[in-house]
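Heads up, one of the protein chains got dropped from this complex, but the rest are sitting where they should.
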Amino acid sequence: MTLQSRIWTPVDFDADGSQSDCFRLPHSTDLSAYGWIPIPVFCLKNGPGPTALLISGTHGDEYEGQVALLNLARSLDCADIRGRVIIVPALNYPAVISGRRVSPLDEGNLNRMFPGNALGTPSQMIAHYVSEVLIPMANFVVDLHSGGRSLHYVQSSLVRPGRDEGQRQALFQMMEVFGAPISFVSNGAGGGGMTTLASAAEERNILALTTELGGGATLSSAGAALAENGLKRLLKHFGVTPELLVEPAQPTRIMMVAGRDSFVYSHSRGIFEPFAELGDEVRADDEAGLIHPVEWPYREPQLVRFASSGLVACRRAPSLAEPGDCLFKLMVPLEQL
Amino acid sequence: MTLQSRIWTPVDFDADGSQSDCFRLPHSTDLSAYGWIPIPVFCLKNGPGPTALLISGTHGDEYEGQVALLNLARSLDCADIRGRVIIVPALNYPAVISGRRVSPLDEGNLNRMFPGNALGTPSQMIAHYVSEVLIPMANFVVDLHSGGRSLHYVQSSLVRPGRDEGQRQALFQMMEVFGAPISFVSNGAGGGGMTTLASAAEERNILALTTELGGGATLSSAGAALAENGLKRLLKHFGVTPELLVEPAQPTRIMMVAGRDSFVYSHSRGIFEPFAELGDEVRADDEAGLIHPVEWPYREPQLVRFASSGLVACRRAPSLAEPGDCLFKLMVPLEQL
Amino acid sequence: MTLQSRIWTPVDFDADGSQSDCFRLPHSTDLSAYGWIPIPVFCLKNGPGPTALLISGTHGDEYEGQVALLNLARSLDCADIRGRVIIVPALNYPAVISGRRVSPLDEGNLNRMFPGNALGTPSQMIAHYVSEVLIPMANFVVDLHSGGRSLHYVQSSLVRPGRDEGQRQALFQMMEVFGAPISFVSNGAGGGGMTTLASAAEERNILALTTELGGGATLSSAGAALAENGLKRLLKHFGVTPELLVEPAQPTRIMMVAGRDSFVYSHSRGIFEPFAELGDEVRADDEAGLIHPVEWPYREPQLVRFASSGLVACRRAPSLAEPGDCLFKLMVPLEQL
Amino acid sequence: MTLQSRIWTPVDFDADGSQSDCFRLPHSTDLSAYGWIPIPVFCLKNGPGPTALLISGTHGDEYEGQVALLNLARSLDCADIRGRVIIVPALNYPAVISGRRVSPLDEGNLNRMFPGNALGTPSQMIAHYVSEVLIPMANFVVDLHSGGRSLHYVQSSLVRPGRDEGQRQALFQMMEVFGAPISFVSNGAGGGGMTTLASAAEERNILALTTELGGGATLSSAGAALAENGLKRLLKHFGVTPELLVEPAQPTRIMMVAGRDSFVYSHSRGIFEPFAELGDEVRADDEAGLIHPVEWPYREPQLVRFASSGLVACRRAPSLAEPGDCLFKLMVPLEQL
Amino acid sequence: MTLQSRIWTPVDFDADGSQSDCFRLPHSTDLSAYGWIPIPVFCLKNGPGPTALLISGTHGDEYEGQVALLNLARSLDCADIRGRVIIVPALNYPAVISGRRVSPLDEGNLNRMFPGNALGTPSQMIAHYVSEVLIPMANFVVDLHSGGRSLHYVQSSLVRPGRDEGQRQALFQMMEVFGAPISFVSNGAGGGGMTTLASAAEERNILALTTELGGGATLSSAGAALAENGLKRLLKHFGVTPELLVEPAQPTRIMMVAGRDSFVYSHSRGIFEPFAELGDEVRADDEAGLIHPVEWPYREPQLVRFASSGLVACRRAPSLAEPGDCLFKLMVPLEQL
Partner (left out) sequence: MTLQSRIWTPVDFDADGSQSDCFRLPHSTDLSAYGWIPIPVFCLKNGPGPTALLISGTHGDEYEGQVALLNLARSLDCADIRGRVIIVPALNYPAVISGRRVSPLDEGNLNRMFPGNALGTPSQMIAHYVSEVLIPMANFVVDLHSGGRSLHYVQSSLVRPGRDEGQRQALFQMMEVFGAPISFVSNGAGGGGMTTLASAAEERNILALTTELGGGATLSSAGAALAENGLKRLLKHFGVTPELLVEPAQPTRIMMVAGRDSFVYSHSRGIFEPFAELGDEVRADDEAGLIHPVEWPYREPQLVRFASSGLVACRRAPSLAEPGDCLFKLMVPLEQL
């Protein structure tokens, strides 16, 4: 038996018109015995039609999606809609207001907590509510990510492989419509497994697109613009805003992450001096960078190398690195494997 | 299969006489590998008869019940007892000694953790022990609450609706015997659901009364006196202390919380200036108060209004408020609904 | 040589009209290398005339003054002014926004840091700016205090003895005009010495009134109303708003704190059960209350007694007490000494 | 269905030769979105033969085992091995690098978390990996403990009772081969129950020996030497290093902990002045020590006594004690019971 | 009388040859009663000649200078030197190893603490040692800064105005030799006043150059390359390494910060969406960006504008902004004023 979520909202998702309020996550503390955490939500509905669920702030320190959704929520006209648009710009609200990837309440990485727990920690309760309440209302989901404080990322979109060929084609089409320079496919083997928001959508047979749009906890104006335009194209593509004027999508390059050799990690503590930039093509055994020891600077820095060839898709942002920190992730064309 | 609690105590609950010691909750830390957390307990027994389980400190910052139970434990004479009185004045001991609602060890709100977990966090272990060991020993339970640091509360007692008409009548009678000015019924829909101590008692068909006796993390002498007198009346009522001299109960007013419109919340950060006092009768759409912005005081304060009519049963204590903080809760006469 | 403050503001204190902005206290942090702390200020000026400097938020958890000054800043009409009113509603802004008595940046109790330090911690810089910049602009100063989180206080106003008889009479007149039920005189021997805002004003021969208007980090509506009315009376009394309609002052009782025997302290840790209420008249050796040990509740509670006779002017608010915590402070009529 | 661990390692446990790298525990944080926690591991393999799994750092502040395993890993020659030696010197790595008993990431006491959880906190993930991956590779396990920061311990080894007589004899033989002055048998009733690493091994029918080799978060050279020699004797005993030169074992004394009366606890806060040393033989009702109150030193110190007779096997190390802290643990000869 | 520094080092600054060790700053803690903080230092000396003092890590989260100095310390050949090079790559070592601008030990912003205090906090002791011991050994000083975590900066160098025309010309020549795209002059009026390392050098009539080379707590490879080449040019220019092969300097543009209107600040909390990039030329009243409220996203974002015209020299890096955070700093050509 599935437990019922304790999260509630005055928003009526069946009502036509534009509503904005918040999801209310009960959270009892010393300073607020009967209080709740407000998670902002916009619902724009106009008659029958498909439902788009647009999310950002799954990680609190990723900003392109948040800005795109806030701008979209203010600019969308209900009259242009045929169906429903649900916008959740700050899903892990406690993480968003503290500018952190993970929640300060439970140190939870929300995108590794699906399908969640109705009686768990705040992040687990959010994951459960998304899985049990929000995703079932949707025809498609977009979850807007960026690299966050610790990573710089090439602009890209990402889907799971799909449960069958039809779903796979629909997902690939979403990537083309979204129009990021790079698109890639991942089954979560690199880390997320079946604990991501996208996998929760797949479980319920709902199409889901994820993005990476910048990083370093700073806003890329180009990334925010891509997000806003890509979202509009998807809304039109799915018939939610059939008449909306949109910019045409640029062609995208379909790629993939080819296993653990695609990653370069630090094995010591120090200052990371990288030898490759985002978007560079590198080859196996190329020098990737140095880790300069700061505690004992009289030693030689540690040289790290790439273990495979590919395009530099993401790079560590903070210079100070610890053992186990990811320095680079590479991608290769999808057909190459 | 139910796991066995790791909590133990040298108290022999089957022995006649007065014992005082503690429950010992194993908790291994850097500074105490083999240590335990002491949860004080008094057991006064004199031959056969019913068992009263009297609890306070479920939340650590609620004091009327704690003072009443400490005074009762010292003043009760074993010779007056026919049966058994178990007194646990500081149930969530880590919260009590730090003066906090929730436990500093796991940030746990104990009254949302029932029926608990034998191998969980300290608060979960306490909830499990109460559910599996203490409640089954009792004929009736009183769990003494107040508003705590964040709320001021009218003096009141509270029961669940009961599983059948007989239980319901027995519970209502307990409220009359306890004799708070206000008594109310709640099925936990407002937040606690089946995760409260009272619901754990109901699960096992044990009568349970909860109280609210003051608030603001400060002691109401009147609230403590009501608690002590009300407890004595209940002990006599159930035949635990058949000859005890008690003050007669004042009449009580039976009320209820009539749904989500009974609550007023803050939607911004600022200083809360309330326009109604505890016990006031207010009407829907009355002005409830202002939230003065402190970060940008040049703006107008935000006006909040009551969404329904009723009696002001609780009000936020700290002036500084955040979005989601409860400012007021109203009650209405039970028959009114 | 006096160092110059690094605090600056765009407010032009010589310009007529109503301005609201903030003092900018440079504070360089990891997240804001070139940032400053904003301390809100209102300046209302209309031609020549005396200057009133009205301050609250010296301690961040005292609210009656903050609410009164915010309401006054919005309600005062520049046209009614002959001279200048400077309102600083949140003087120790970092303490105010965190709802604390002391600053979270330096744990500083601002009212023990005068005359401050231009290159010190944030609280020291504020004290220095008030001493060197704000007070010299004023003809009189009102610094609005309450008991804060740890104390409940009778409504009262407070002055230093004055440097000569003329000043003393002017100060006593301010107390009468302000119109609190109780007024008292203190030379700071009880703790503050020459480190308070009032002593900094006295150093520069500026009249200064301090108030106590409630406590417990909760707002007393009566205290806020007294503050607002008393301030208006003072503005009119000093000719700043000569035509303002004001409510007449109630008579006040002139009292004093008669030395160290006026204070009752806790000498152990436990729950404080008080035996006297604010405003009660008590006698030396009366029982003042009990400290119930929570860590070892099988012991008798510790009885504390009053060491002298007088009126209960302040009482500890939080029930949990530690050794050294003040439980009561008494006052006696000024002539009694 | 058992969930698969997310921990991975480049070490190939089936390959001959000497490898050293780390287990990689995925842990996503603000500063390392794709990062992992490195848990060092050495694998020395030479052809077919039994597998020894040697572990320390289950608690991070216990050093004799860590030093012994680091020295052993550097000194063992692969050519001397017939089978495989897996060395994990810092099992709860986050606890080890912070010098703490429990993990700073989840406050987890790893030796109370078996069999663990593949999707839980870092400590739960480690317990799961040991249970599901490491122990199944082993023929025998040694988990090297000491008293840690809070306890001083006599040098000893420890086994569970065994699931049958054959296993029991094999375990007793391991204690004799290891050669600590004292050996004892425990079914975990004293606290660990079925949540220890040794019980996880027993669940899978793998022989497991635990040790206690010193304490106080300081290194006993004698304890480290015993660990290194005892491990070599066990490796030879099980045929892993059949030709290794080892020092002969000293005779050991087989003892046990005879129930809750073997423990002495503090019931108050203060400075612990012990009256018995490690290894002393004490008798029931002997004075065990004083707890001097530091907050109220004018009171008499609290005298604590032994509740049973036996040998002082462990004693609290830090002088400052809290209620519930274990002051002494006694052992008695196994036959005595 | 000047107090003597408690900092000491085994490095002999009068000895020829290459030495590397650390300054030892006594710091007594719970875990290290007699310990010191190690501040790495390299001294390369070869006969008579001028002394260069090269410093980075005054702020711990600025990396271009740290990497350049570590590379320079390893690559410089003592035989090429005529005089002495003292390299201190991690001046505020506690800040450097924690990757923070300010010291975790005293929250000290080292570049606002000169001339320091021999008996003060660790940061004050460092400032004192630099002022009293290191600067007096030098003929010129370079203090390598970048924007750090909170700022992105155009590549630039910076000098104080100089005490006379000769010094001013020597300082301008240093900027030309260093060869950053932009050079600017500041008297510290914008914040530092006489509390910076450069002002401490000026006090002793020593030439000092400061740089800004990137920001965002991430390493700019171009910034690090400029630092290394610029330093080599300066060493050659001052005759310390007369024969060193260096790349020629690019021309630099001499600019200045033209007062408080050059800065744009946030006045609310939210996500900063900038409308200008580093290096852009903007005009007074241009839109500078939006602050999107995250706590109440239904409101319009706050629009901020530039108050003057100029080149965007620095921009806030983290998207999340608070009131008082600097969003932009502009520069104008030096002759323009």
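For clarity, chains are labelled A, B, C, D and E in written order, and residue numbers in each chain start from 1.
As a convention for this text, a residue touches a chain if its C-beta (ideal position, glycine included) is under 8 Å from a C-beta of that chain, and two chains touch if they have at least 3 such contacts.
Note that the coordinates shown come from a computational prediction; the quantities given were computed from them, not determined experimentally.
Q: Let's see if you follow the contact definition: name the visible chains touching the chain that is missing.
A: A, C, D, E
Q: Which residue, D:Pro26, D:Pro40, D:Gly116 or D:Gly310, contacts the hidden chain when the whole complex is considered?
A: Answer from the full complex: D:Pro40 touches the omitted chain.
Q: Per the definition of touch given earlier, which of D:Pro50, D:Pro301 or D:Pro333 contacts the omitted chain?
A: Of the candidates D:Pro50, D:Pro301 or D:Pro333, D:Pro301 is in touch with the missing chain.
Q: At which residues does subunit D meet the chain that is not included here?
A: 20, 38, 40, 42, 61, 63, 66-67, 70, 73-74, 89-90, 96-97, 99, 152, 216-219, 221, 224, 271-274, 277, 292, 294-298, 300-301, 317-320
Q: Using the touch rule from the top, list residues of subunit E that touch the missing partner.
A: Per the touch rule, subunit E residues meeting the hidden chain are 6, 8, 24, 26-38, 105, 119.
Q: Kindly note down the residues of subunit A that lie in touch with the hidden chain.
A: 267-269, 295-296, 323
Keep this in mind: only the chains that are shown with their structure count from here on.
Q: Looking at the contacts, which chains touch subunit B and subunit E alike?
A: Chains touching both subunit B and subunit E: A, C.
Q: If you tally the C-beta contacts for A-B and for C-D, which one comes out higher?
A: A-B
Q: Could you work out the angle of the rotation that brings the CA atoms of subunit B onto the matching CA atoms of subunit D, rounded to the nearest 5 degrees?
A: C-alpha superposition angle, subunit B on subunit D: 120 degrees.
Q: So the centre of each chain is just the mean of its C-alpha atoms; given that, what is the distance between subunit D and subunit E in Å?
A: 50
Q: Which integer distance in Å separates the CA centroid of subunit B from that of subunit C?
A: 36
Q: Where in subunit D do residues touch two or more other chains at once?
A: 267, 323
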